[in-house]
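The complex appears here minus one protein chain, its other protein chains still in place.
Per-chain residue numbering starts at 1, and chain names A, B and C are given in the order in which the chains are listed.
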Amino acid sequence: MRHDRQCNDPITRKRFFNAPSLLLAGALVIAAVPVIAQEGPRSAGSADPELIENLVAANRILAAYGVLDGFGHVSVRHNLDPDRFLISRSLAPELVTADDILEYDLNGDAVDLQGRAQYSERYIHAAIYKARPDVHAVVHNHSPSIIPFSVSDVKLRPVYHMAAFMKDGLPVFDVRAESGITDMLVSSPDRAAPLAVVLADSNAVLMRGHGIAVVGPTVLHAVARSVYTEINAARQLDAIRLGGEVTYLDPLEAQAMLDGGEHRGYTRPWELWKRNVMRDLR
Amino acid sequence: MRHDRQCNDPITRKRFFNAPSLLLAGALVIAAVPVIAQEGPRSAGSADPELIENLVAANRILAAYGVLDGFGHVSVRHNLDPDRFLISRSLAPELVTADDILEYDLNGDAVDLQGRAQYSERYIHAAIYKARPDVHAVVHNHSPSIIPFSVSDVKLRPVYHMAAFMKDGLPVFDVRAESGITDMLVSSPDRAAPLAVVLADSNAVLMRGHGIAVVGPTVLHAVARSVYTEINAARQLDAIRLGGEVTYLDPLEAQAMLDGGEHRGYTRPWELWKRNVMRDLR
Amino acid sequence: MRHDRQCNDPITRKRFFNAPSLLLAGALVIAAVPVIAQEGPRSAGSADPELIENLVAANRILAAYGVLDGFGHVSVRHNLDPDRFLISRSLAPELVTADDILEYDLNGDAVDLQGRAQYSERYIHAAIYKARPDVHAVVHNHSPSIIPFSVSDVKLRPVYHMAAFMKDGLPVFDVRAESGITDMLVSSPDRAAPLAVVLADSNAVLMRGHGIAVVGPTVLHAVARSVYTEINAARQLDAIRLGGEVTYLDPLEAQAMLDGGEHRGYTRPWELWKRNVMRDLR
Partner (left out) sequence: MRHDRQCNDPITRKRFFNAPSLLLAGALVIAAVPVIAQEGPRSAGSADPELIENLVAANRILAAYGVLDGFGHVSVRHNLDPDRFLISRSLAPELVTADDILEYDLNGDAVDLQGRAQYSERYIHAAIYKARPDVHAVVHNHSPSIIPFSVSDVKLRPVYHMAAFMKDGLPVFDVRAESGITDMLVSSPDRAAPLAVVLADSNAVLMRGHGIAVVGPTVLHAVARSVYTEINAARQLDAIRLGGEVTYLDPLEAQAMLDGGEHRGYTRPWELWKRNVMRDLR
């Protein structure tokens, strides 16, 4: 991608400092200034600026394409320490810049909160990173078309190849099963651990009356899967409403698609999406 | 419109040229110039400029996010006198500036109309402020997905936690019940009083074949509840159409959410929404 | 509206000549240059520039708000002669300027075609102006949500007060009834006359497998009714899909709304819509 190469090129980088680029500026500050933990866990050190940049882009992409609104969040596992992850302070995703990214351990404790408000549901991310070493990015969202499936006994299943990552359909986590009557927020390790259990080895888990958690081996995967989970849900809804027989993707077809390299790592749409939200930023 | 008055005020105009804030400029005029009631009720005095600014933002947010179109309106209770409320003159909400805000008493009479056209349905607001001392903001809208529920015997209920404020579902007011055949407009105290009765202690009341009135302890609440009522209605519609069993939010879960601080006062999405509509203004 | 005032102000008007305003420039050209009919019917003379400006705005509003796409058209009756009407040359409505407006008689013959391509379905407009002296504006569109009602035996009826102009529901014209197998286009007086018969004294008539013709006493009415017919159709669809009992607007309520002054001539949304499309133009 263009911007990644520019980061390694001092001349191009200078162009970014001249241009009003909060995004890159913030990423470089994080890269340059060692974070000093005060009361929280020890920092893993400065994360890869490209990882930060992609995390910021992910926030904005998910907002721009309607997966996130004022709520929801996206995180990445730290590139230097699998026991740390990065996520914004409490902020609408559309507004996130590199400066807003905080580092957490897998209990959901911030390395250095700097007095900022934090997402009460960061435990969703912490619990999944703890349970699933293969996962390097997590999105929690309330995207429109998945909500109906979270409260229905009709299973969310792939109707087309873009949603092959759903394989034979998504599991549904009901916070009530383990935690009883709550405010529905997964705002503690106790509420989050059972979510990771229901997720098991799936690529996403619906949350009853709430939303979804989507995971991936990279932030590109987690973002694109969030987008295509939303699209597939809307399409499945329509297919059911047509009133005829619906043919879902065969789990073997889904597996063949995943084995073949799931949409080549989503680099093609990512290039488009990132370009569009970066353009808006700069 | 705003340009007329600003053009007559050299000081405000200067600030306008220096800082491109039409919005604030208008708010400060209201704050600085004492309103002189002529034939209407006595004014409560200059309202808090931030309240005015948020009311203007509310108009534009509700238009920008599709809750209001050329019709509908939003009001706030006056910060200096619970017997007064503030609402725009008759104008499409997307166009409202601080200069358009008028002061009314709880009978729906303007303190000083300044020869302007007014909303014929301001009585919705007046009646609710009279009946509900806890309410400090009211939105009346015709947002797309709530209309079907206003004419159906299927109840609008929360399918997810973002709509916890609906508790066990919204009541429906039918103007015909008390007022017989009308033009459907709640354009008099007589038609508005029964609406407040049906609203009772709910956070919103559907209006049959017309729209909805949504209330809140702050304008942030009334706006965000309007947005999430629309979203929840669309999602409930889809959940029903899926054809399976639908699990609604348990009223105890809804209550726990409200007790826990309803989405922390919606400051997170408000920051985003206000930023976006302010940016368009300036 | 702002621009009306500017037209009466020579200084402001000059600004328009300097600014790249095809719209106003075109309107003034039409006002200034006598049209010379060559082979067509006699011209009624220069139309009111404000009428032309509103017709141009109508084209752009209907495109901007999704009622028209590359197809469909809107016309107004000439202010100087009830036997003439004004409509664009064959052009996507979003692109129409005053320069594109042509004058026709009620047989659908152009006064002066100036070698331009014309809408093959202008006969819809001609036949309606001939049959309905009270009509001063006509919109022909294929807006999304009305198409299903044009091919269903479920009647399009008002679910809320904004669509009171539909009274007890819209009639459906089937070109096949009088003209047999055709290419579905109402492209001759013979095909158009039966459409006007089915319209009768309604405010709109659905066209089976094709679209709709919407009429009004002013272009504001015809535009706003087109917008709210689309919105009402979508809402009725949703109300039916909810699966419960649907309560339609009582025809007496609809009549009371119309008697009370149908949404005060739609000046409130028109001000907003026109401002938005004019802003894009200039």
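In this section, a contact is a pair of C-beta atoms (placed from the backbone, for glycine too) under 8 Å apart; a residue touches a chain by one contact, two chains touch by 3 or more.
All of these numbers come straight from a predicted model, not from anything done at the bench.
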Practice prompt. Using the contact definition given at the top, list the shown chains touched by the missing chain.
Written response: A, C
Practice prompt. Among C:Ser145, C:Ser202, C:Thr218 or C:Asn232, single out the residue that touches the unshown chain.
Written response: C:Ser145
Worksheet item: For the chain left off this view, which of A:Arg42, A:Arg116 or A:Arg241 is in contact with it?
Response: A:Arg241
Worksheet, complete the sentence: Answer key for C:Asp134, C:Asp183 or C:Asp201 versus the chain not shown reads C:Asp183
Worksheet, complete the sentence: Across the whole complex, the chain not displayed is touched by chain C residues 69-71, 90-92, 94-95, 142, 144-145, 147-154, 176, 181-185, 208-211, 237, 240-241
Response to the item:
It is residues of chain A that touch the chain not shown, namely 158-162, 164, 231, 234-235, 238-239, 241-250, 252-253, 256-257, 259-260, 263, 266, 268-273, 275
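Methods note: only the chains that are shown with their structure count from here on.
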Worksheet entry | Residue-number overlap at the chain A/chain B interface, same or different (half cut) | different
Worksheet item: Counting in whole Å, what is the centre-to-centre distance of chain A and chain C, each centre being its mean C-alpha position?
Response: 47
Worksheet item: Multi-chain contacts in chain B: which residues touch at least two other chains?
Response: 241
